[in-house]
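Missing here: one protein chain of the complex. Every other protein chain is in place.
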Amino acid sequence: MSIFRYAAPSAFYPLAGRMIPWFAAIAAASILIGLYWGFFQTPAQLGGTNPQKEYYRIIFVHVPAAWMSMWLYLVLAVWSAVGLVFNTRLSFMMARAAAPTGAIFTFLALWTGAFWGRPSWGTYWDWDPRLTSELILFFLYIGYIALHSAIDDARRADRASALLAIVGLVMLPVIFWSINCPDPNQCAALHQRSDLSQMEPNIFWAMMIMTFGFWMYSFAAVFLRVRGIILSREADSAWVRGLVEGKA
Amino acid sequence: MLEVADLECRRGDRTLFSGLSFAVEAGTLLHVRGRNGSGKTTLLRALCGLLTPETGAVTWNGEDIRRLADDYHRDMLYFGHLNGIKHDLSGIENLRVAATLDGDRPDEKDLWTALEQMGLEGFEDLPTKVLSQGQKKRVALARLLLSRAPLWILDEPFTALDADAVDLLQMLIARHVAEDGMVILTTHQEVPLTSGQIRRLHLGP
Partner (left out) sequence: MWRVFLCILGRDITLAMRRRTDVLTTLFFFVIVVSLFPLGVGTEKQILRILGPGVVWVAALLASMLALERLFAADYEDGTLEQMLMTPQPLALLVLAKVTAHWLLTGLPLVAIAPLVGMQYHLDDTAVVTMVLALLVGTPILSLLGAIGAALTLGLRGGGILLSLLILPLYIPVLVYGAGAVTVSAIDFADTQPYFSLMGAFLLLALIFSPLAAAAALRISME
């Protein structure tokens, strides 16, 4: 019963504020450990049938970033759905706060993918299905943010972009599938079908730690952003004015 | 009967009104008054279901209008600031579409009669873009003659009407109230009634 009291922006604001330093610290630690593990504790090449050399280590940023980009879109869509169903302002604010972080991870995945592509495929961009899907995901994030910014009325902005996010979520599998499998007669992918269970344990764990670190970063970044959104949206309310006066 | 309980509406960051409660029974005219910007149009739109209020509920015959949705719309007619007619269509074509959307199967004769009663004889089959503002409004208001909805919500219905049309509309409203209908309107004019009661609601300071 008491957890629902945090659905009010005024209660969530201080809670988020207290949690941010913890998330940030754990994020920094995890990412450092993950990078160290990835760069120093793993073999010099990917192993098995894969001939890739040292540069494969970019996988420790590329893959977790790609995962995060997809997870955060799901988070965005879920918060949007919650907001539409329960009509809670904070849900919409959380969705709006998650979008830029998701977009950043998508961008990161695209860049690291390009830099990985150069040595291994010989080109920065090869219209590889997975990377192309990431590009489309990037457009979906930008579309969400653009729609929200284009609407002046906060309520309409929230609800319109929420609907867009949900439509995007529904279409996402279709879009991904059509890019991955453009010929329904036979499906092929350029991306090596890397099976997680066949991966060398050190590599696997390094990726997991990086993913965890990125999750912690996401919490910190999103909470920080949502606090800013709460303050600007609730600027007229008594508690915000109290905060401002307290500081002034 | 329309009931409003504890209604609060915001527009952007401003709270226009809060804690608003009232009821409108059959045979009543509710005249909503207030200065410009006091929230009259917002209130009417909230009563239509076009706008979701911050808090509070609007109920029609005991049920929340959000739940009733289409059933509520069947019982009400709304006129906003815009005429709601297509300028490329003629008066009769506009009325035909409006009547069909209202759920009726209008007799062609009834459509022509309605326009005639609104003083548009001879203008019925001209595209409405060649009509004057007042005439366009008359085309829009012709729906009132065909509608069987008990609740009318009219936002500034008298604007652009000449003296004859004002009298005509006042007569229509009075007749509707006398027949146990309900009318909620905003206007700067006084609306005399022959029977039924007039209630006034003042918004803002």
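Order of writing sets the labels: A and B. Residues in every chain begin at 1.
Note that in this section contacts are C-beta pairs under 8 Å (C-beta built on N, C-alpha and C of every residue); 3 or more make two chains touch, one makes a residue touch a chain.
All figures in this text were calculated on a predicted structure; none of them were measured in a lab.
> Please pick, from B:H73, B:R175 or B:R199, the residue that touches the omitted chain in the full complex.
B:H73
> Using the touch definition up top, pick the residue from B:E3, B:E93 or B:E156 that touches the left-out chain.
Result: among the candidates, B:E93 touches the missing chain.
> Quick one: which of A:A7, A:I33, A:A114 or A:A160 touches the chain that's been left out?
Hidden-chain contact among the options goes to A:A160.
> Of the listed residues B:A23, B:L101 or B:V130, which contacts the missing chain in the full complex?
With B:A23, B:L101 or B:V130 as choices, the missing chain is touched by B:L101.
> What is the set of chain A residues that contact the non-displayed chain in the whole complex?
Residue positions of chain A that touch the missing chain: 136, 139-140, 142-143, 146-147, 150-151, 153, 155-156, 159-160, 163-164, 167-168, 171, 174-175, 177-179, 182-185.
> State which residues belonging to chain B touch the missing partner chain.
Missing-chain contacts on chain B: residues 48, 50-52, 70-71, 73-74, 76-78, 80-89, 93, 96-98, 100-103, 105, 127.
Here is the rule we go by: only the chains that are shown with their structure count from here on.
> Cα centroid separation between chain A and chain B, in whole Å?
Each chain's C-alpha centroid was found; their separation is 48 Å.
> Help me check something: in the complex, which residues belonging to chain B touch chain A?
Within the complex, chain B touches chain A at residues 12-13, 52.
> Going by the contact rule set out above, which residues of chain A touch chain B in the complex?
For chain A paired with chain B, touching residues are 87, 152-154, 235-236.
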